[in-house]
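Missing here: one protein chain of the complex. Every other protein chain is in place.
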Amino acid sequence: MTTVAGVVIVTAPGASSRVACRLVGEHGLTLAGGDGDSRLAAVWEAGDGRSLEALAEGLLARDPEVLGVFPTFVGRDEEG
Amino acid sequence: MGSMNRREFLKASAAASALVALGSRAQAAPADPKDLTWTKSVCRYCGTGCGLYVGTKDGRVVQVKGDTENHNAGFLCLKGFLLPQVMAAPDRLLHPLIRKGDKLVQASWEEAMSLVAARFKEAIGTHGPDAVGFYGSGQGLTEETYAANKLFKAGIRTNNVDGNPRLCMASAVAGYVSTYGKDEPMGCYEDVDHADTMFLIGSNAAEAHPVIFRRIVKRKQTGKDVKIVVMDPRRTATSRIADLYISFTPGTDLAILNGLAHVLFAENLVDEAFIAKHLAFGEGTEANKTLADYRAFLADYTPEKVAALSGAKAEDIVTAARWFGAKGRTTMSMWCMGLNQRTKGVWANNLVHNLHLVTGKIGLPGSTPFSLTGQPNACGGVRDGGALSHTLPYGRLVANEKHRAEMEKLWGVPAGTLAPKPGLATLDMFRALEDGKLKAMWIMCTNPAQSLPNADRYRKALRREGAFVVVTEAFHPTRTSELADVVLPAALWAEKEGVYGCGERRYQLLEKSVKPAGEARPDFEILCDLARRLGHGALLPWKTPAEAWDEVRAVARGTAYDFHGMTRERLRTSHGLLWPLPAEGHPGTNRRYVKGEDPLVPADAPDRILFYGRPDKRAVVWARPQKPAEEVVDAEYPLWYTTGRVIEHWHTGTMTRNCKELRQANYESVAELHADDAAAAGVKSGDPVRVTSRRGSVVFKARVVDGARRGLVFVHMHDPDRMCNRLTNDAVDPVSRQPEFKICAVKLVKA
Partner (left out) sequence: MTRSTVALCAALLLVAAAPRAAAAGARARAHVDTAGEQDCASCHRTETPAAFAAWEGSPHGVALVKCVVCHGSTGKDFRARPAAKGCASCHAAQAASVEKRPVSDCFACHAPHSLSAHPHR
């Protein structure tokens, strides 16, 4: 079962492109766009809902320019 | 659907929702400081006059940084740093407005100025020059105030020219003039760095002059045995650094100041030689008393009697006096509205000067009586520029025939042009509006419908049938512009060039950084336009403030202010210059009246000091008795009411309330109370209370604060929706005509 979530990642003002570079290798995270300033849109796929929280905690802990991770959509693909 | 397709669908939905949630485009990313264009300027706010650089990108002000080479050493308070938000505020006025019925509608400049000129001409033609008036501001640039002063006094020929410094500095002015013969402090901010003892009275410098306060704190930390005395009915943030804090019943500080003088004499801490050489003694308006008379006057002000009267402790008064007068130590006094905004404001100022004079602690690094100024250009523009109803530029007086003749010559107008009688001071001008004698008023760069005491009365006057009120403003609505007949959009701060003169006699050039917003124009241009339309274009023939500056320098030449050496180029390359500065090579003057420093003191003067402001070359020690405030507490109105400022905001908040951090940190005026007063009213912090004076009634949220004085309510002045001045008393000092914002009587109930 995979959770698919749309998230908005809020960064420090002006930091979104730097944060984006650092997220390129993030497992399960696909960047979808941003506002060029402090917000990134991304799609995240992972094993189950609890991991979304772990993703958020991990990002916040590792990257001081990440200020928040907000889900806008959470869907579960029961099958794959 | 297969799971892959489902997955694709989910991912697409997820991405779409995230992108939609980004909403509209965010603001542009903050610019890298290296990409910005930096222009040298001065802070728009208080009289400290911090130097700064304005950073612009793509024609917008995006950042501000302190000028490390100016007196503020690169420091700014939070208000100064947030100025960029003010420039782009959503309530910037972009177009002229004309009143049609009960609405203000957009108009063209031509339409608006034609109407204004017509109404002014009509008023002058039908009722004479004194039917119109100009109410200016200590925030206007020097050249703007100079232009208005010249137009109204020499062109229209009315002395109804006054300004908001009447509300804040007039008593300090009259104090300096009556004591020394000339206005303005003789010391400078650098004196803080040499002061062993500092007295702060009637000043909450921590909130109102933060960068000066920082310098005071620094001195306390780094100096040896530096002592700070703070005297204020309220224990404010300023008192945190006090070695001695003295509270007292509002209005009894004159007794305390006399009490200090009493102790100085009793303990032989006075400088007899200095007294003999440099001082005269006076009472009332005559400087014809003797030292013996003064000592007899002081006899009654024993520490015990003063303590009984004021609520201060006798031993604190003695300690304070001993610290003040200690031999071999320097003493600097600083004060502000607590002393000035009083019906006995001039007297309070005299009494502070007395202490420095009888001890000789004056004219030495660290020893000086230093009045703190509120507005960025009260000194340079209105005080020095002589734009009050009884003054002419640079120390001259309307009532002085010789001075009038000088100005007529300098201004190239026929002898007899200038009216010989002083015009209307601020409240008198608004009262003339009220009773119909004044038909038209021009209000520049200030917000009297919020800042005048007893505000409801004058708000009515501004809307009186038949009154024509023109307001030049950068924002709309303000509490004043909303009442006007014509509102003209004024260029704001970084959108224009000109000179500001701050509290330490430092004149500085504000360079233009960006174009005015919308159709806004600098007040300088608006006034020159008005002059042309009224037929006085020849008096204001300039296109830019820089063109007027040579004339301004020429008018000051030979006076006690002489800053002829401050050419525009010199101002441009310097980080402010202190007058007197009579010749181009001169470095400027840190300490006036001091031989070797002040170029107006002859090299062969017999002593280290020469008080050249008065014909007898002496400063006057005035015997000023204790007198209470005009309105004191009584059974019906049992609480003292006082008003003031907080660090987050400035004046009526038209600028600072546009900065989100400042608005958030201090959103509204609240009634600051002592815990006992709150308990007596049955309220706690956050509860609404109705505060009522004989003049008005306002509901505020109560807030119990540490440091509040029992029986005293404090409300700050920065909230347009909860105006503290609906309650304040418009009684004035008889000499300075400055109102008593600081003291009146109220009652308070749970609302």
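Letters A and B name the chains as they come in the text, with residue numbers starting at 1 for each one.
One rule holds for everything that comes next: a contact is a pair of C-beta atoms (placed from the backbone, for glycine too) under 8 Å apart; a residue touches a chain by one contact, two chains touch by 3 or more.
Fair warning: this is a prediction, and the values are worked out from it, not measured in the lab.
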Among the chains presented, those that the missing one touches: A, B
Identified contact with the non-displayed chain, of B:Lys409, B:Lys543, B:Lys660 or B:Lys684: B:Lys660
From B:Val217, B:Leu291 or B:Ala751, residue that would touch the chain that is not displayed: B:Val217
Touch list for chain A against the chain that is not drawn: 7-8, 10, 12-13, 38-39, 49-50, 52-53, 55-57, 60, 64, 66-79
Touching residues on chain B - with respect to the absent chain: 1, 6, 10, 13, 17, 21, 23, 26, 65-66, 68, 74-78, 81, 206-207, 210, 213-214, 217, 237, 240-241, 647-648, 660-668
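By definition in this document, only the chains that are shown with their structure count from here on.
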Separation of chain A from chain B, taking each centre as the mean of its C-alpha atoms, in whole Å: 52
Complex contacts: residues of chain A adjacent to chain B: 2, 4-8, 13-14, 30, 32-39, 41-45, 70, 72-73, 75, 77, 79-80
Interfacial residue positions of chain B with respect to chain A in the complex: 3-4, 6-7, 10-11, 13-22, 25-30
